Structures are given as C-alpha cells and as structure tokens.
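Step one of this worksheet: look at the structure below.
With one protein chain withheld, the remaining protein chains of the complex are depicted in position.
Then we have subunit A:
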Amino acid sequence: MEHIRTPKVENVRLLDRSLGQRKASVGTLYLSATHTIFVENNPETRKETWVLHSMVSSVDRPPATPGGSQLVLRCKDFRVYQVLIPQERDCADVHASLVRLSRPEKYSELYCLSFNPNVNKEEREASWSFIDLMADYKRMGVPNNLWVATAVNSEYRVCDTYPSELFVPKSATTGIIVGSSRFRSRGRFPALSYFHQDTLAAVCRCSQPLSGFSGRCQEDELMLQAVMKSNPGSDYIYVVDTRPKLNAMANRAAGKGYENEDHYTNIKLQFIGIENIHVMRSSQQKIIDVGEMRAPSMSDFLWGLENSGWLKHIKAVLDAGAFIARAVADEGVSVLVHCSDGWDRTAQACSVASILLDPYYRTIRGFMVLIERDWVSFGHKFSHRYAHLDGDPKEVSPVIDQLLECVWQLSEQFPCAFEFNERFLITLHTYVYSCQYGSFLGNCQKERRDLRLRERTHSAWPQLWKDRSDYANPLYQAELSQSQGVLRPNTSPYCFKMWKGLYNHVEKSAPPRQSPADYLAAVREESQQLEEELTNHQEVPPGGTAHHHHQHHQHPQPGSRQEDSSSDRSANHVGEAVGSEEDD
C-alpha cells in the first residue's frame, strides 16, 4: 500500500476502448494493492471493472483535455482503458501509483503470493500434482528399450534451466550427456520431448552447438548418433534449426552456430526461418496497432496486416511444426530441434509438432500437459518473456502468444479436432501474463523450486480444469477423420487470418449477438441429459414422459441463442447458466 497515495477518486470517466465503447461511464476509481477498480455511478447497474495491476503493460498520460486529465491503460490482454480524472493532481497521483504497481520489482510483490482462493493446504498441494508429466511419458510408452530416464540432471547439476527428470537415448552414457551439454549453449543437451509410438521416431530438443567455425565435440556427435540409434526404423535424423540460416551463420562468429554436416554422420540439417524474439516483439506491436485503428479502409487494414509481418511469423512456426510432424509420422525419422538457447522457438516448434502428431494434446487436459512439458518444465523464461517483473524490455516477447495463435489457426482449419475452444486459449493467455497463479512464474524449474512456489502459490491447472465446461468445443468429435491421428494442416497463406478474438475482444456490431458455439454447447448438454433420461425411464410408457421432455426441450433456447450486446449481461448469463445447472 506504500505506493498508493490516492486510493479513491470520484467523478472519473472510463472508456473501454477495446469493447468499441463510444460513451464513457462515470463512476469512482479505487486503487487497491492488486487491482484498479472502477465502479459505475449508475445506481441500476453499478457495473464494476477490475484491472489487475500485473496485467497493465503501460500507463500513458496524454495531454489534458478541458474535461480533465487523461490516463490510458494498455493491458497485456490487449484491452485499452481510457480514464478521465477531473483533477490534475489526482491524475498525477494515480499515474505514479499505477506505474509503480504495474512494474513489481520482486516476486514477493506479485499477485499470486497474496492471491488466496478458498482452498485449504491439502488442496493447494494436490493442485500442484494435477499435471503429472511422468504419467504422460508413460502414456507415450516411455521409458522403453529405446528411451530411458536419466538422473544426470538431478539437483540441476548439468543444466540449470532443464528439469531434473529427463529422458535420453538408451545408449547415451552419462559421459556422453555431460560432454554434449558442455558443447551446447547453456548446457541444454539433446533430450526427449515426444515419442511417437506408431513409427518409433522421436522429437528431441536442445540448444545450438558451440561449434563456431570449426569446433567439434566427440560426445555431442555420439549423442546425436545415440538419438538416431534409438529409432530402429531410420538411419539418419533431421536436425531442425528453427532460425533463419543467416542468423545461425552469424552465431558462428560468437563461437556458437549449427551442426557441421561433415562432422556428424547421418544428420540432415534443415533451417526453418522463425525470426528472433526482437522481431516478434515489434511485429506484435504492429498488429496491435492494426487492431486499434479507428476506421480503417479495407486497404489500410490489409496493408497493415502485411506490414506487421505477424501472420508470416505465425505461418513460420506452423511450418516448423508441420515439417517435424511429417518427418516423424510419414518418414519415421527422428528430429532434433533447436534454435539458439532452445527455449523459445524450439518450444514452439516441438509443441506444434506434438499437437499435430498426437490427438491427446488436442484435448483440454492434454494441452495442459503439453504446456507444462515443453514450456514450464523445459525452462521457457516466462517471467522474462511476459514481464512479470520490471526488467529488461528486450527480454520481453510474445512467444507463447504465437503458440496459442498457431493452435487457434489450426482449430479454424479443423473445427472438430480440438476439445477446447477459443476461450480456453484466451484464458490461458491471460493466466500466463496475470501472475494470479504460480504455475507460470519464474524462468525455469530450479528457480520455481528456490522460490518455494508450491508452498506459497496455487497452480492454475485445477482451476482451468474445474471450468472446463466453459472451454469445451461443442463440435469436438474424436471419431471424425479430421480429428484422428496426425493432422496435416494446409499452411498456404490464405489459411491464416487475424485472430480477432485475442486482439479485439468483441465484434464491433450491434445486437443481436450470436454465438453458435454457446448454442451448440447447450444442445449437446441437453441431448446428453435426454439420452440419460431415456435410458433411465425405459419402463415408463412413451406417452408418460412426453410432457417432461417437452419442458427440457425448451431449456436451451432462451438466452443462449441471442444475447444482448452488452458484455455484463452476457457475463450474467454465463453465471445464470452455471447456477441452473447446479440446481438440476
């Protein structure tokens, strides 16, 4: 509270620009330790808007207007709030407070360390074992006679950004692993990401080799040999360098680089050309600007879209995943994926590949497992990339945004293949940035352990799982051909569109708001109920239950088909639906 000079300001005007709102509402602004809260004066609605400090990415003070001083809050979920405060002094105070509160300097200031959902200690501890990575490796058939667990990284001795439990080729000895890790940037040696039981080919990941122009390392060469030997069906492996070739070559001057095909027997090197985090950061800023254009012409919009380069980058990530999936599924060849440090582009490419290869990762739980494995456990630097703490702005980049968007683009192409919907992806995006849960805090497993997050915070996964009915895709059909086995996406440019749901929260059109997904979800639920009733009431003569069924027949229609455009009404509606479900 030390940073809050003025906790309450009256007669403030708030405009939620991202909702396409045109008229500001008048109310009172409160600053709490964790949120900015705006309460509308209108006695009928008393609508409340809560903005988490950790979601605020910038607070600007444009020049004052006759009506007062302005603040513009830009949030990490791309919402934009415009605040008009009558007194210049109050505005300055609020601005100073928000600037400080939105840039915490220590982990202890973060929301998750004060956030206390209504659960007891046992539940909190159980929440941390909700996702069990070892169970997932088991599900994919690991360990087996090709891939084994290694304790080499226990206590994070070999690589401090890797998890302590890892799978490596059976023939890789501790000496080979340690030697290879010394030859890899940040010690990130080749380890298993995904094993494909159908072809026995695997997706492995690592960081770039410290080869420079001519360096070589026998253990590293043996390590890649071991990866190849762990796939009886193939006599070579692909090494996918997800960087543009020029960038990889430039790295050689710094003693890093890529594998020399003359030194490694039986590898095929493939560059994909995903740009680095700096390019991605500025590209996303451009597409945010495109989303914020007031009344662009079609040409302005398409030109802006092209100029941002964003969809091109999304396509590159998807192309990388598709290449790996094809190699593993169609050619039966194992793939070793890396970029520079192997925690951004590598995580993206491996995850997309897993989603394409294995229907499990297209389910709600499977996708959680995937994020936990490729991102959380393998040391994706969440706190740096998503600016959890005030730090180097050059470390910030929308890496996981791009994965989520790739999945969204895929779900547009295969509408029946994913168990979850767009809302799930957007909520996950918010959780990654909001620091409400400890799941995505820190930059690697070791750091999380040292912070004792399991004792001090809660895991996000059980909460998402509890709300899973909100995140269900009613069209999901595991039996359909498009949902089964390997997804083979079309990555022609015309298959990509701007993800409006993320960058612009609402369709800027007037009522009636219509959501077929909500309607279908209601229909699906209703059908299941009816089916259960039918099996339960089979003894009752058909005429006897007609009335009862009829009532149910009416149930999904009102409200769910058409909603008013105002967001709080639809929010109410969701609440009502949940309530009535429980009553049943």
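The rule we apply is simple: contacts are C-beta pairs under 8 Å (C-beta built on N, C-alpha and C of every residue); 3 or more make two chains touch, one makes a residue touch a chain; residues count from 1.
As a convention for this text, contacts and distances are computed from a predicted model.
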Could you check which of "Auxin-responsive protein", "Myotubularin-related protein 9-like", "Proteasome subunit alpha type-1" or "Phenylalanine--tRNA ligase beta subunit" matches the UniProt name for the chain that's left out?
-> "Myotubularin-related protein 9-like"
Full-complex contact with the absent chain, from A:51, A:274 or A:305 = A:305
Cross-chain touch to the chain not pictured, restricted to A:19, A:119 or A:520, is A:520
From the listed residues A:115, A:236 or A:414, report the one that touches the chain absent from this view.
-> A:414
For subunit A, which residues reach the chain that was dropped from this view?
-> 291, 295-303, 305-306, 309, 311-312, 315, 413-416, 474-475, 477, 480-482, 490-498, 500, 504, 507-512, 514-516, 519-520, 523-524, 526-527, 530-531, 534, 542, 549-550, 552-553, 557, 561-562
